[in-house]
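After the C-alpha coordinates below, expect a handful of questions from me.
Shown here: the complex without one of its protein chains, the others still in place.
Moving on to subunit A:
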Amino acid sequence: MAAKNSNLSKFKRSRQIWAYIFIMPQAIVFLGLSLYPIIMSYVYSLYSWDGASPLTNFIGFDNYIELFQTSRFWSALLATVIYMIGTTALGVGSSLLLAIVLNANNMKGKAFYRTIYFIPVIATTAIIGVIMKNIFGIDGTVNQLLQYIGLVDQPISWLNTSTLAMLLLILIGTWKNLGINMIYWLSGLQAIPTDLYESAQLDGAGFWKTLFHITLPLLKPILVVILLLSVVSGMNAFDLVKTFTNGNPYHTTETLDLYVFNYAFGGGLTGATTRMGYASAAGVMLGMFTLLISGIFGLISVYTRRKINKETG
(Lines give C-alpha, C1' and ligand atoms only; values in the text may rest on other atoms or scores of the structure.)
Protein backbone atom coordinates (compact mmCIF):
# COMPACT_ATOMS: atom_id res chain seq x y z
CA MET A 1 0.00 0.00 0.00
CA ALA A 2 2.84 2.39 0.96
CA ALA A 3 4.67 1.54 -2.27
CA LYS A 4 1.52 2.26 -4.24
CA ASN A 5 1.16 5.68 -2.53
CA SER A 6 4.77 6.49 -3.15
CA ASN A 7 4.41 5.61 -6.86
CA LEU A 8 1.32 7.80 -7.05
CA SER A 9 3.04 10.79 -5.49
CA LYS A 10 6.05 10.24 -7.77
CA PHE A 11 3.71 10.20 -10.74
CA LYS A 12 1.99 13.37 -9.49
CA ARG A 13 5.32 15.14 -8.95
CA SER A 14 6.52 14.10 -12.38
CA ARG A 15 3.31 15.47 -13.94
CA GLN A 16 3.77 18.74 -12.05
CA ILE A 17 7.33 19.08 -13.28
CA TRP A 18 6.22 18.48 -16.84
CA ALA A 19 3.44 21.01 -16.41
CA TYR A 20 5.98 23.63 -15.33
CA ILE A 21 8.25 22.71 -18.23
CA PHE A 22 5.40 23.20 -20.68
CA ILE A 23 4.34 26.47 -19.09
CA MET A 24 7.87 27.87 -19.02
CA PRO A 25 8.24 29.00 -22.68
CA GLN A 26 4.96 30.89 -22.49
CA ALA A 27 5.92 32.35 -19.11
CA ILE A 28 9.30 33.50 -20.46
CA VAL A 29 7.67 35.11 -23.50
CA PHE A 30 5.08 36.75 -21.24
CA LEU A 31 7.70 38.12 -18.89
CA GLY A 32 9.84 39.29 -21.76
CA LEU A 33 7.13 40.94 -23.78
CA SER A 34 4.88 42.24 -21.03
CA LEU A 35 6.71 42.62 -17.78
CA TYR A 36 9.98 43.99 -19.15
CA PRO A 37 8.38 46.93 -21.02
CA ILE A 38 6.25 47.73 -17.98
CA ILE A 39 9.27 47.80 -15.69
CA MET A 40 11.27 49.82 -18.21
CA SER A 41 8.49 52.39 -18.57
CA TYR A 42 8.81 53.00 -14.82
CA VAL A 43 12.56 53.42 -15.28
CA TYR A 44 12.20 55.75 -18.30
CA SER A 45 9.70 57.88 -16.42
CA LEU A 46 12.50 58.94 -14.06
CA TYR A 47 14.65 60.29 -16.88
CA SER A 48 14.56 63.27 -19.19
CA TRP A 49 14.85 61.20 -22.35
CA ASP A 50 13.86 61.69 -25.98
CA GLY A 51 13.92 57.98 -26.79
CA ALA A 52 17.00 58.29 -28.95
CA SER A 53 19.71 59.62 -26.64
CA PRO A 54 21.65 57.71 -24.00
CA LEU A 55 19.63 57.20 -20.85
CA THR A 56 21.77 59.40 -18.62
CA ASN A 57 19.75 62.38 -17.47
CA PHE A 58 18.12 61.12 -14.25
CA ILE A 59 15.58 63.65 -12.98
CA GLY A 60 13.76 61.69 -10.28
CA PHE A 61 10.08 62.50 -10.11
CA ASP A 62 10.26 65.71 -12.16
CA ASN A 63 8.29 64.19 -15.05
CA TYR A 64 5.49 63.30 -12.61
CA ILE A 65 5.54 66.75 -11.03
CA GLU A 66 5.32 68.35 -14.47
CA LEU A 67 2.56 65.95 -15.43
CA PHE A 68 0.46 66.85 -12.40
CA GLN A 69 0.96 70.55 -13.08
CA THR A 70 -0.12 70.27 -16.72
CA SER A 71 -3.76 71.01 -17.39
CA ARG A 72 -3.66 69.04 -20.64
CA PHE A 73 -2.82 65.86 -18.69
CA TRP A 74 -5.83 66.33 -16.41
CA SER A 75 -7.98 67.11 -19.42
CA ALA A 76 -6.79 63.85 -21.04
CA LEU A 77 -7.56 61.93 -17.85
CA LEU A 78 -11.03 63.49 -17.76
CA ALA A 79 -11.63 62.59 -21.42
CA THR A 80 -10.57 59.01 -20.66
CA VAL A 81 -12.96 58.79 -17.71
CA ILE A 82 -15.86 60.28 -19.68
CA TYR A 83 -15.26 57.88 -22.57
CA MET A 84 -14.90 54.92 -20.24
CA ILE A 85 -18.08 55.70 -18.27
CA GLY A 86 -20.01 56.51 -21.44
CA THR A 87 -19.09 53.36 -23.34
CA THR A 88 -19.52 51.18 -20.27
CA ALA A 89 -22.92 52.55 -19.27
CA LEU A 90 -24.27 52.55 -22.78
CA GLY A 91 -22.58 49.39 -23.96
CA VAL A 92 -23.38 47.15 -21.02
CA GLY A 93 -27.04 48.19 -20.91
CA SER A 94 -27.76 48.06 -24.63
CA SER A 95 -25.94 44.79 -25.16
CA LEU A 96 -27.99 43.21 -22.35
CA LEU A 97 -31.22 44.28 -24.03
CA LEU A 98 -29.95 42.95 -27.33
CA ALA A 99 -28.89 39.64 -25.77
CA ILE A 100 -32.30 39.21 -24.10
CA VAL A 101 -34.05 39.84 -27.42
CA LEU A 102 -31.71 37.53 -29.32
CA ASN A 103 -32.07 34.84 -26.67
CA ALA A 104 -35.86 34.66 -26.88
CA ASN A 105 -37.10 31.20 -27.80
CA ASN A 106 -39.60 32.45 -30.34
CA MET A 107 -37.11 34.72 -32.12
CA LYS A 108 -36.41 33.74 -35.71
CA GLY A 109 -33.09 34.30 -37.52
CA LYS A 110 -31.17 34.63 -34.23
CA ALA A 111 -27.89 33.43 -35.74
CA PHE A 112 -28.18 35.97 -38.56
CA TYR A 113 -28.74 38.92 -36.22
CA ARG A 114 -26.02 37.78 -33.82
CA THR A 115 -23.60 37.68 -36.75
CA ILE A 116 -24.65 41.12 -37.94
CA TYR A 117 -24.10 42.66 -34.50
CA PHE A 118 -20.76 40.89 -34.18
CA ILE A 119 -19.31 42.22 -37.45
CA PRO A 120 -18.07 45.57 -35.98
CA VAL A 121 -16.12 43.60 -33.35
CA ILE A 122 -13.94 41.96 -35.97
CA ALA A 123 -13.59 45.12 -38.05
CA THR A 124 -10.34 47.06 -37.59
CA THR A 125 -10.92 49.95 -35.22
CA ALA A 126 -8.64 52.33 -37.11
CA ILE A 127 -10.56 51.70 -40.33
CA ILE A 128 -13.84 52.31 -38.51
CA GLY A 129 -12.40 55.60 -37.25
CA VAL A 130 -11.40 56.73 -40.73
CA ILE A 131 -14.76 55.77 -42.24
CA MET A 132 -16.68 57.48 -39.44
CA LYS A 133 -14.58 60.59 -39.90
CA ASN A 134 -15.72 60.69 -43.51
CA ILE A 135 -19.31 60.13 -42.47
CA PHE A 136 -19.37 62.79 -39.74
CA GLY A 137 -16.92 65.25 -41.27
CA ILE A 138 -18.12 68.72 -42.12
CA ASP A 139 -18.50 67.65 -45.77
CA GLY A 140 -19.49 64.13 -44.72
CA THR A 141 -22.45 61.96 -45.59
CA VAL A 142 -24.50 62.88 -42.52
CA ASN A 143 -24.28 66.61 -43.15
CA GLN A 144 -25.03 66.14 -46.84
CA LEU A 145 -28.08 64.08 -45.96
CA LEU A 146 -29.31 66.55 -43.34
CA GLN A 147 -28.90 69.43 -45.77
CA TYR A 148 -30.54 67.48 -48.59
CA ILE A 149 -33.66 66.74 -46.60
CA GLY A 150 -33.68 70.32 -45.34
CA LEU A 151 -33.19 69.67 -41.64
CA VAL A 152 -30.23 72.04 -41.43
CA ASP A 153 -29.04 74.99 -43.52
CA GLN A 154 -25.42 74.92 -42.46
CA PRO A 155 -23.43 71.72 -41.89
CA ILE A 156 -23.07 70.65 -38.28
CA SER A 157 -19.51 70.67 -37.00
CA TRP A 158 -19.71 67.22 -35.42
CA LEU A 159 -16.01 66.75 -34.95
CA ASN A 160 -15.17 70.28 -33.87
CA THR A 161 -17.71 70.70 -31.13
CA SER A 162 -16.28 69.08 -28.02
CA THR A 163 -19.54 67.63 -26.68
CA LEU A 164 -20.66 66.28 -30.06
CA ALA A 165 -17.23 64.83 -30.80
CA MET A 166 -17.10 63.06 -27.43
CA LEU A 167 -20.70 61.85 -27.80
CA LEU A 168 -19.91 60.39 -31.21
CA LEU A 169 -16.76 58.75 -29.87
CA ILE A 170 -18.81 57.09 -27.13
CA LEU A 171 -21.54 55.99 -29.55
CA ILE A 172 -19.07 54.55 -32.04
CA GLY A 173 -17.00 52.90 -29.30
CA THR A 174 -20.19 51.37 -27.88
CA TRP A 175 -21.35 50.16 -31.29
CA LYS A 176 -17.95 48.66 -31.99
CA ASN A 177 -18.04 46.55 -28.80
CA LEU A 178 -21.74 45.84 -28.74
CA GLY A 179 -21.33 42.40 -30.33
CA ILE A 180 -18.73 41.11 -27.90
CA ASN A 181 -20.72 42.28 -24.85
CA MET A 182 -23.81 40.67 -26.36
CA ILE A 183 -21.93 37.35 -26.63
CA TYR A 184 -20.87 37.60 -22.97
CA TRP A 185 -24.45 38.27 -21.92
CA LEU A 186 -25.73 35.42 -24.10
CA SER A 187 -23.32 33.02 -22.43
CA GLY A 188 -24.67 34.21 -19.07
CA LEU A 189 -28.28 33.90 -20.18
CA GLN A 190 -27.77 30.43 -21.60
CA ALA A 191 -26.19 29.29 -18.35
CA ILE A 192 -29.42 29.95 -16.47
CA PRO A 193 -31.23 26.60 -16.04
CA THR A 194 -34.41 26.52 -18.16
CA ASP A 195 -36.33 24.69 -15.42
CA LEU A 196 -36.27 27.91 -13.41
CA TYR A 197 -38.18 29.67 -16.18
CA GLU A 198 -40.54 26.73 -16.57
CA SER A 199 -41.34 26.73 -12.83
CA ALA A 200 -41.87 30.48 -12.91
CA GLN A 201 -44.20 30.14 -15.87
CA LEU A 202 -46.17 27.46 -14.02
CA ASP A 203 -46.43 29.85 -11.09
CA GLY A 204 -47.89 32.45 -13.48
CA ALA A 205 -44.88 34.79 -13.71
CA GLY A 206 -44.89 36.99 -16.81
CA PHE A 207 -41.91 38.31 -18.84
CA TRP A 208 -41.09 41.27 -16.58
CA LYS A 209 -41.38 39.30 -13.35
CA THR A 210 -39.17 36.57 -14.77
CA LEU A 211 -36.71 39.20 -15.96
CA PHE A 212 -36.44 41.03 -12.64
CA HIS A 213 -36.66 38.03 -10.33
CA ILE A 214 -34.79 35.31 -12.22
CA THR A 215 -32.77 36.58 -15.17
CA LEU A 216 -31.16 39.73 -13.81
CA PRO A 217 -30.27 38.40 -10.34
CA LEU A 218 -28.62 35.36 -11.88
CA LEU A 219 -26.67 37.52 -14.30
CA LYS A 220 -24.91 39.45 -11.51
CA PRO A 221 -21.63 37.49 -11.64
CA ILE A 222 -21.30 37.93 -15.39
CA LEU A 223 -22.31 41.60 -15.06
CA VAL A 224 -19.22 42.25 -12.98
CA VAL A 225 -17.02 40.53 -15.56
CA ILE A 226 -18.59 42.49 -18.43
CA LEU A 227 -18.26 45.73 -16.49
CA LEU A 228 -14.61 45.05 -15.83
CA LEU A 229 -13.90 44.20 -19.47
CA SER A 230 -15.83 47.25 -20.69
CA VAL A 231 -14.02 49.56 -18.29
CA VAL A 232 -10.60 48.25 -19.31
CA SER A 233 -11.57 48.47 -22.97
CA GLY A 234 -12.80 52.03 -22.37
CA MET A 235 -9.40 52.95 -20.98
CA ASN A 236 -7.73 51.93 -24.23
CA ALA A 237 -9.45 53.88 -26.95
CA PHE A 238 -6.31 54.88 -28.83
CA ASP A 239 -7.10 53.50 -32.32
CA LEU A 240 -10.54 55.05 -32.51
CA VAL A 241 -9.60 58.41 -30.98
CA LYS A 242 -6.47 58.76 -33.10
CA THR A 243 -8.26 58.10 -36.36
CA PHE A 244 -11.65 59.67 -35.61
CA THR A 245 -10.99 62.92 -33.74
CA ASN A 246 -7.22 62.85 -33.17
CA GLY A 247 -7.93 64.54 -29.83
CA ASN A 248 -9.76 67.47 -31.44
CA PRO A 249 -11.19 69.96 -30.84
CA TYR A 250 -8.29 71.52 -28.95
CA HIS A 251 -7.38 68.34 -27.04
CA THR A 252 -10.89 67.94 -25.56
CA THR A 253 -11.16 64.36 -26.84
CA GLU A 254 -7.51 63.54 -26.30
CA THR A 255 -7.53 60.44 -24.12
CA LEU A 256 -4.59 59.43 -21.96
CA ASP A 257 -3.31 56.79 -24.37
CA LEU A 258 -3.28 59.33 -27.22
CA TYR A 259 -1.56 61.80 -24.88
CA VAL A 260 1.15 59.21 -24.22
CA PHE A 261 1.52 58.56 -27.95
CA ASN A 262 1.73 62.25 -28.81
CA TYR A 263 4.60 62.82 -26.43
CA ALA A 264 6.39 59.51 -27.01
CA PHE A 265 6.35 59.50 -30.78
CA GLY A 266 4.75 62.65 -32.10
CA GLY A 267 6.82 65.13 -30.16
CA GLY A 268 3.73 66.39 -28.33
CA LEU A 269 3.47 69.34 -30.62
CA THR A 270 4.98 69.11 -34.06
CA GLY A 271 7.10 66.02 -34.05
CA ALA A 272 10.19 68.14 -33.55
CA THR A 273 11.12 66.71 -30.15
CA THR A 274 9.91 63.45 -28.70
CA ARG A 275 9.69 63.05 -24.90
CA MET A 276 9.79 59.39 -24.09
CA GLY A 277 10.53 59.95 -20.39
CA TYR A 278 7.59 62.27 -19.88
CA ALA A 279 5.33 60.02 -21.98
CA SER A 280 6.41 57.04 -19.86
CA ALA A 281 5.35 58.91 -16.72
CA ALA A 282 1.93 59.52 -18.30
CA GLY A 283 1.84 55.83 -19.31
CA VAL A 284 2.62 54.77 -15.75
CA MET A 285 -0.26 56.92 -14.50
CA LEU A 286 -2.57 55.36 -17.11
CA GLY A 287 -1.45 51.90 -15.99
CA MET A 288 -2.01 52.73 -12.33
CA PHE A 289 -5.42 54.16 -13.06
CA THR A 290 -6.39 51.02 -15.00
CA LEU A 291 -5.05 48.85 -12.19
CA LEU A 292 -7.02 50.80 -9.61
CA ILE A 293 -10.26 50.48 -11.54
CA SER A 294 -9.61 46.79 -12.26
CA GLY A 295 -8.85 46.22 -8.58
CA ILE A 296 -12.12 47.83 -7.51
CA PHE A 297 -14.07 45.68 -9.96
CA GLY A 298 -12.11 42.60 -8.90
CA LEU A 299 -13.16 43.21 -5.28
CA ILE A 300 -16.76 43.77 -6.33
CA SER A 301 -16.62 40.51 -8.29
CA VAL A 302 -15.35 38.57 -5.27
CA TYR A 303 -17.95 40.20 -3.03
CA THR A 304 -20.79 39.40 -5.47
CA ARG A 305 -19.76 35.77 -5.84
CA ARG A 306 -19.53 35.34 -2.05
CA LYS A 307 -22.92 36.92 -1.60
CA ILE A 308 -24.50 34.69 -4.23
CA ASN A 309 -22.82 31.61 -2.79
CA LYS A 310 -24.16 32.55 0.66
CA GLU A 311 -27.67 33.11 -0.68
CA THR A 312 -27.71 29.81 -2.54
CA GLY A 313 -26.31 28.07 0.55
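What we mean here is this: a residue touches a chain if its C-beta (ideal position, glycine included) is under 8 Å from a C-beta of that chain, and two chains touch if they have at least 3 such contacts; residues count from 1.
As a working rule, contacts and distances are computed from a predicted model.
Undergrad: Since a chain is absent, check the UniProt entry for it and pick the matching name: "Oxidoreductase", "ATP synthase subunit b", "Cytochrome C oxidase assembly protein" or "Extracellular solute-binding protein".
TA: "Extracellular solute-binding protein"
Undergrad: Consider the whole complex, including the chain that is not shown, and state which of A:Asn160, A:Thr210 or A:Thr304 touches that chain.
TA: A:Asn160
Undergrad: Which of these touches the unseen chain: A:Thr87, A:Ser230, A:Thr274 or A:Thr290?
TA: Here the residue in touch with the unshown chain is A:Thr274.
Undergrad: Write down which of A:Gly51, A:Pro120 or A:Pro221 is the residue touching the left-out chain.
TA: The single option touching the absent chain is A:Gly51.
Undergrad: Please output the residues of subunit A touching the missing chain, sorted low to high.
TA: Contacting residues on subunit A, toward the hidden partner: 48, 50-54, 70, 72, 137-139, 155, 157, 159-162, 246, 248-250, 252, 265-276, 278.
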